[in-house]
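A single protein chain has been omitted; all remaining protein chains appear in their positions.
Naming follows writing order (A and B), and every chain is counted from residue 1.
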Amino acid sequence: MSEILLEARNLQISFGGVVAADDVSLAIERGKNLAIIGPNGAGKTTFLNICTGWIKPTRGKVYFEGQDVTPLPPRRIVRLGVARAFQIPQLFTEHTALENLLISAAAREQLRHPLQNLHRIRERAEMLHLLDMVGCADVADRLVVELSEGQRKLVDIAVALALRPKLLLMDEPTSGVASSEKFKIMEILVKALSEAKVTSVFVEHDMGIVSRYADEVAVWAAGRLQMQGSPEEILRHPDVIRDVIGEAV
Amino acid sequence: MTFRLAIPALLVLAVAAIPFAAPQLQLLMNLALAKGIAVVGVTVLLRAGQVSFGHALYFAIAAYAAAFLSASMPGADLVLVLVVAVAGAVLSGIIVGLFVVRYRGIFFGMLNLAFSMIFWSILEKFYHYTGGADGIRLPRPTVFGMALERGPFELIMFYLSVALVLLLGWFTMRWFASPAGQIFQTIKTNETRLQYLGVSPQRALLSGYILSAALCGTGGVIMGIVQGVVTPEFAWWIRSGEMVFIAVLGGAGSVAGAFVGAVIYETIRTYASAFAGDVWQMVLGGFLLVIILFAPKGVIGIYDAALARLTGKGRSE
């Protein structure tokens, strides 16, 4: 009994002759962690961009919980329950880590009272807990520009989680992080995700992480979805070993 | 930290004492306060990283709305005049805002300038309605049904201005710290993330834009009432430039800086125009360059730095 949360059907788009999505169809089940792997330039980020409405496909549709979201702008799709973390963290650089989360909570709750202080909103404790969950409680009051790249990535993910999404899309959550830290970060993340009952999609290059944390793997190459299946079956496939893993190693 | 609050409090008291201690400064100070309120409007936008070269538009719309109201309803009450004038500024702020909030940076600045130039030329060309370059009179409104003599009326306007400065200044600072105000300010740093929080950057910018129009309108209607006449010069680009200048002089983004800047500016202008009237724009432009290149945080920045040095010294002793 599995339920489809997000479904892409026959997506098509190209940029100046380079095909970034060629008849891509993909379904994501509720409660699963789906990893997307594939060489650079295969169209993985483009797929996330299309799913969140940042760019529009020339053909094809995206459905979220059965609703056609293809024509919607990102903010509308976000409000339906899709959050996103970025390869390059997208944070408010003149604000602290905690403030970034508070702003996210304020956006979620649509707080409008002109005389209420952002720091005294009801969601503050929840946000502190979230920062703690991603291991950044000690830097809560530091400007995000002063944080390390790894910390910024975690704050970026926490900002997305603060929206209480149903689906979280993460673009290379562990890139730019020291390899010794990668597993620690993923451990934190997966725990946070299952605690919040969030379905996730993450683009990843590290096969160790994929095999350990993904419930399902989708392989991308040259704008096409090559195959989709369980990590055991995909990571052993000779084509994948040759084209994707070979390159990653 | 008592120092930090004591000095502003003393300044407010000093201003409040002016009608009795130095009556010759009362009019000058009243105009400075009116301008200061308008400058806070420009300051609001600077917080979102935007600069408008046309906010004199709202200054003028409010002043003309007041003048038209007083012409069609002789002896209208001061409160009514103020409310109608600011409502006019807000309404036009919404209409123009819906258009300009789609743009940032250069386009935002220049489109605002274009709108103010349009309004300015309407004021100049359609002189049957607007009185052309001579403008129209804005007769003294009644106050709670009483027609006052010049002296008492000016005194009321002065203290009303002081009260509005405190009220609107306080409100704007609180709004900056509020969730909506903070979201508004993130337009400066990351609109992508803002969209991915489910927020429309356009709508966030519009909320601040309407506030800025209301503030400029409040400044404009006070200026119009105090001067007793409104002219197209209220909407002229030089007026808009002046507001931007004062905002940057006081401290880009600082509410207190807007008022301090306005008082410094008005004072210097009044006394300098005697011998530097011809080169006034030039002096301003030169000053603006010096501030931007060498003291980008303006007067408030200098004050903060001086204070930090003082208190730093206090601690080490």
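The rule is short, and it goes like this: a contact is a pair of C-beta atoms (placed from the backbone, for glycine too) under 8 Å apart; a residue touches a chain by one contact, two chains touch by 3 or more.
The criterion applied here is as follows: contacts and distances are computed from a predicted model.
**Q** For the chain omitted from this view, which of "Transcriptional regulator, PadR family", "Quinol oxidase subunit 3", "Amino acid/amide ABC transporter membrane protein 1, HAAT family" or "Dehydrogenase" is its UniProt protein name?
**A** For the chain missing from the view, the UniProt record says "Amino acid/amide ABC transporter membrane protein 1, HAAT family".
**Q** Looking at the full complex, which residue from B:Ala272, B:Ile292 or B:Ala308 touches the chain that isn't shown here?
**A** For the chain that is not drawn, the touching residue is B:Ile292.
**Q** Please pick, from B:Ile18, B:Leu91, B:Ala114 or B:Leu155, the residue that touches the omitted chain in the full complex.
**A** Touching the chain that is not displayed is residue B:Ala114.
**Q** Have a look at B:Pro8, B:Gly105, B:Pro152 or B:Gly228 and name the one touching the chain we're not showing.
**A** Of these options, the touching residue for the absent chain is B:Gly105.
**Q** Go through chain B and note every residue touching the omitted chain.
**A** Counting over the whole complex, chain B touches the hidden chain at residues 46, 49-51, 53, 99, 102-103, 105-107, 109-111, 113-115, 117-118, 121-122, 125-126, 192, 237, 241, 244, 248, 278-282, 284-286, 288-289, 292-293, 296.
Simple rule for what comes next: only the chains that are shown with their structure count from here on.
**Q** Can you check how far apart chain A and chain B are, centre to centre, with Cα atoms defining each centre and the answer in Å?
**A** Distance between chain centres, rounded to whole Å: 44 Å.
**Q** Note which residues of chain B are touching chain A in the complex, please.
**A** 171, 174-175, 177-183, 185-186, 188-190, 192-200
**Q** Could you pull out which chain A residues touch chain B in their complex?
**A** On the chain A side, the touching residues are 52, 73-76, 78-79, 83-84, 86, 90-95, 99, 102-104, 106-108, 111-119, 121, 159-160, 163.
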